[in-house]
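In what follows, a single structure is set out as structure tokens and then discussed.
Removed from the display is one protein chain of the complex; every other protein chain stays in position.
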Amino acid sequence: MSSPIHDPLAPPLPDAETQVKTTTCYMCACRCGIRVHLRNGEVRYIEGNPDHPLNKGVICAKGGSGIMKQYSPARLTKPLRRKAGSERGANQFEEISWDETFAILEQRLAHLRATDPKKFALFTGRDQMQALTGLFARQFGTPNYAAHGGFCSVNMAAGMIYTIGGSFWEFGGPDLERANLFFMIGTAEDHHSNPLKTQIGDFKRNGGRFVAINPVRSGYAAIADEWIPIKPGTDGALILAIIREIIALGLYDREFLARYTNSGQLVNQDGASNDFGMMLRKADGDVLNPLRPHNFYWWDRLSNQPVADHTQGADPSLLGSFVMPDGTPAKPAFQLLKERVAECTPDWAEAITGIPAATIKRLAHEMGITARDRKIELPIPWTDWWGEEHQSVTGNPVAFHAMRGLAAHSNGFQTIRSLAILMSLLGTIDRPGGFRHKAPYPRAIPPNVRPPKGAAAVQPNTPLGGAPLGWVETPDDLFVDGEGQPLRIDKAFSWEHPMSSHGMMHNVITNAWRGDPYPIDTLMLFMANMAWNSSMNTSEVRKMLCDKNADGGYKIPFIVVCDAFQSETTAFGDLILPDTTYLERHDCMSILDRPISEYDGPVDSVRVPVLPPTGDCKPFQEVLVELAGRLKLPAFTTADGGRKFRNYPDFVVNYETAPGSGIGFLAGWRGKDGEKAMRGEPNPKQWEMYEKNGCFFQYHLPPSSQYMRNWNKGYMEWAQQTGMRRDNDPIIIHIYSELLQAFRLAAQGKRPGKQPPAELRERVATYFDPLPIWYAPLEDAQSDLTNYPLNAITQRPMAMYHSWDSQNAWLRQIHAHNLLHVNSRTAKAAGIEDGGWMWVESQWGKVRCLCRHSESVEPGTVWTWNAIGKASGAWHLSEDANESQKGFLLNHLISEELPANAAGKRFSNSDPITGQAGWYDVRVRIYPAAADEAAVSSPQFAPLQALPGMVKEVPAWRGWFAGKKGDGQ
Amino acid sequence: MHPALSVLLLTTLIGAGQGLFIALFVSELLAAGTLSPSFFVGGSALVVVFCILGLIASFFHLGHPERAWRAAAMWRSSWLSREVIALPAFMGVAALYGLAHWSGATYTLALGVLGTLLSIVLFVCTAMIYAAVKVLKEWAHPLTVVNFTLLGCASGACLATSYAVFAAPALVVPLSQAAFSLIALSLVTRGAALLRNATLKPASTLQSALGIRHPHIVQKSQGAMGGSFNTREFFHGKSPSFVRGVLTLLLFGGFVLPLILVLTAPALAFVVHYGGLLAERWYFFAEAQHPQNLYYQTVS
Partner (left out) sequence: MTQLALVIDLNVCVGCHACVTNCKQWNTSGAAGSLSDLDPYGADPNGTFFNRVQTFEVGEYPQTETVHFPKSCLHCEDPPCVPVCPTGASYKRKSDGIVLVDYDKCIGCKYCSWACPYGVRELDEKRQVMTKCTLCVDRIYDQSLPPERRQPSCVLACPPGARLFGDVHDPQSAVSVAIRERGGYALMPEAATRPSNHYLPRKKTTLNLRDEALYRSDNPQRIDGAPFEPNLPPIAEEL
């Protein structure tokens, strides 16, 4: 053999100019550190940053495909205005300048702000800058702001935060480094994905046992040691049965429950009292925090009498029934929990979940025995909030993870609260081997940010009197008018969905179209595909966006869409603002929003531009800072009325939450010379310092402050000093939630203050149960389960989740279209062939799609990859692209509202507590498509054409070779 | 396997040329005195033309035909490389054979012996390209060599018969008898291969492909939904009924009809036989089950 001619090691362009720049990925919500390699100014390679605490050098399929996002032909490059005389949705646009764009926006928004600020609604999708968008809305004075959390996983946030003061998500997670046993319940691949994959890999290599409870075995469940199929929406029943078994067998961590949860607190059991079900409070007890009094009672089992909670030397009875000296009957919260789950036998749960009772018992035993017998002890001394010094940190090595699979059901809040209670019973909260918090969590139950309290909070030319999004603590925190009616366009924080902490973006368009509770003028959408996969009932929503009043005006008069790509939604804009990609902008993963903290301390990070903006695109942050300046929003305006911030980077450096607070968007390198962490005056060189450190800032807490942070004195003092928490009172776990009970009492007319409208009293009283409950998803009650016997659910594939990359030439080759996965026996019984065309139909609509037989899905469930199906021509794909011709969107089958009740009222198809969209609740039936039907998915929509400023000719092929000014040879 | 037209044409055209050459040589050997040189000159020209056509077709199979010269390099290990050497050598000798007849040279028989040997070498080289692919059990068998050789000889004999109708009527009968015999013989050997292949048990299974011992394994995703080289090169992409149709075509066009025609209408025999051979070669590829296909069954 002669020697090779082609040198496989030689650099192909030896004289090319190369550069490596560090920034943060934004191909999904994970936010890994990346190093972007440039060759002659083009992206050659994007690698995981090995020094980054989050991903430690790894990167996923999306991160590795950033090149194809950057150079996608679907990119918008010019501000566009709907052509005069053209209909909305007809996709007819003309280029305009940014000057014109800002002039249009300034004029319109200034008028709204001066007259009725709530007529401006700002809703964002995969926004990683809620600290800024939320601030903008608040300063503008509109309550009508939210990101996509309402249909994402607010149940997960709320269910756990209202119970343990923290949650999965970016706020906490399983300590797989030390766990022995790991349960993943429902689809949960989407958040914190790369670190979780790494941790699961290490966990399994180290001999940990991984159990997946999921209707579908895909994703992480694929590598579980055991897969337990479950019917969707029934997880709560499973968890309650496990709780029952654990209590019945005494497998709970009593010591932990007694000291760190409200298990031993005495609950008023006087049915005649207006305080029935509320915690008894010791009048002369220490309230600790007047805003959140802690003067509870324990029944000290040693002295057999009521004492102040955490009295030194006392030990609360967790079980039993007691009579207070004043004659009030009382029970410890734990006793009430035990009574609550008494009927939740494994047999009861088997009938609901489809999991054999013996398996349910075994799961409980595995959890309980592992937690009890494999205790972890770390030689780390720490002091608890009550001053007791502990020589070590201990933990029980049973960890859980869950996310949307539990959350996206209308019973998700109670299910997730049940999970948080189970985790607490096992003694695994912020302890090694269990669940660990990440800064800024743990926070108070609930955190201290409150929504506005009434109509008066919205005033012309005035910032909103409250945060647009916050945490409701009592019924009086609801954002309702004098009649108890909603004041937000999405009806969040109303009696219909009181604890809707992330808003209810999924109802905005329907409500605005209906003018219920009122019409709005301008709807600004950022990075949200509301005319497609981000809306339920997509076909109808698309009509609403174009619907007109009798006077010929649009029901939603003005729609502004900001996105980097042409999408199904851009067609419905009146104004389109071209956003940059993540490689062309400054960004920050702010400690004020959802930072990327690790278990051992806060971490935040930034993006810096590694490429110049394409065409005339402009980062949305710059648009907001510019608009805020023009509208003279107070936080963006100097005392003399001038513009306070030059641009977004300038804003990030100099903005402080309050004058002189020393707290800003970024926690690192604060202080004049960057010498301070967490808190300190603005540092003009802060961006450079982040850049120098790989675009992240990591703060390591001392080991003594890394655990038990709900009750860790050292940590709490630090958290208060740094502004992470307002107070430093202990965060006692709510095994029993008197916060929920207060809503129930209000609904029963036993509580002064805000009252639910009469028609909502029963609903509130039913679902605001202070103890965990399971009820069938709300849609079940209004569905014909005989005719629609199957559950239909979706998940995103790993190569696409939290991404918007159908425009991505590499990723779309992996998932060009989607099929409906049906258990082989179910499909055969319905006469549907593997690979054949079929119909899937709900009471709301029907979709024709392709079938894939599967052995890895529970027989009563069908599922598909979500948001792979696209509208023809969208994302600058050809009209005959697989995404539109073979792919489909299940959203057509899901309603954003439940059927009208007897009174004709239509509630949002959401959790009655949090407003989380119940998009995993839909019931369907399936049947084969007729042989003579077209081999194309249905419904179809008129193909979209490219917009001005987009690449005219979509390449018929690509061979990306960076450094050659475009594609290779 | 995907039957590429270029390869179907290459192997059938040069096979016919090679067979024709052998027929010419045998004719010279047995009936030298009775035949005019023009029969051999014209025949050799036909051989060369068939080979050139085959060669042209083969270039369409190459991604880089301009580098085709490199293909001679690896004759020590590659049957393809050997074919690349043997083909021009054979063509050269065939051309010389014609020239020798044209010029009245005395060493035509010597050239004939050499050409026949090269023809057989070329048959072996061509056939071994396929027979040497161990993973394709349908091909990796001596019958492949036998069939390439016999089918080439048969089509060459057919071609010679048809040619003789115009150029040497006296030879039509013996040539047609030879052709008849060769077609009949090749029917037996090709038939044997068809029967063998129909009952072959694949050496590789999904179990061995994945290293997972379980009777029930089904692919759900091949990792790419829009297809790939692997879904194009190793699948014929036709329906089972189409494949059955080709089988019928090859049996009738390649054997039954030529057997009749070669005796009754020898002028037509070659055209029909050649058509049948194209079907045969198509089927030869289509029936080969490549183990890589185990990995490329389903999208989702």
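As written, the chain order gives the labels A and B, with residue 1 at the start of each chain.
By our rule, contacts are C-beta pairs under 8 Å (C-beta built on N, C-alpha and C of every residue); 3 or more make two chains touch, one makes a residue touch a chain.
The model shown is predicted, which means the values in this text are computed figures rather than measured ones.
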From B:53, B:72, B:120 or B:184, residue that would touch the chain that is not displayed: B:72
Contact partner of the left-out chain, one of A:231, A:754, A:876 or A:892: A:876
Residues in chain B touching the chain absent from view: 1, 61-65, 67-68, 70-74, 77-81, 84, 129, 132-136, 203-204, 206, 208-212, 214, 216-230, 233-234, 290-293, 295-296, 300
Interface residues of chain A (partner: the chain not displayed): 1-2, 4-12, 39, 44-48, 50, 55, 57-65, 67, 73, 181, 189, 193-195, 197-198, 200-202, 204-205, 207-210, 217-223, 225-227, 229, 248-252, 254, 301, 315, 317-320, 362, 365-366, 369-370, 373, 798-799, 807, 809-814, 816, 823-825, 854-859, 876-878, 880-882, 885, 954-963, 967-969
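Keep in mind that, in the parts below, only the chains that are shown with their structure count from here on.
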In the complex with chain B, residue positions of chain A that touch it: 1-2, 813-819, 821, 835, 852, 854-856, 882
Partner chain A, residues of chain B touching it in the complex: 73-74, 216, 218, 220, 223-226, 298-300
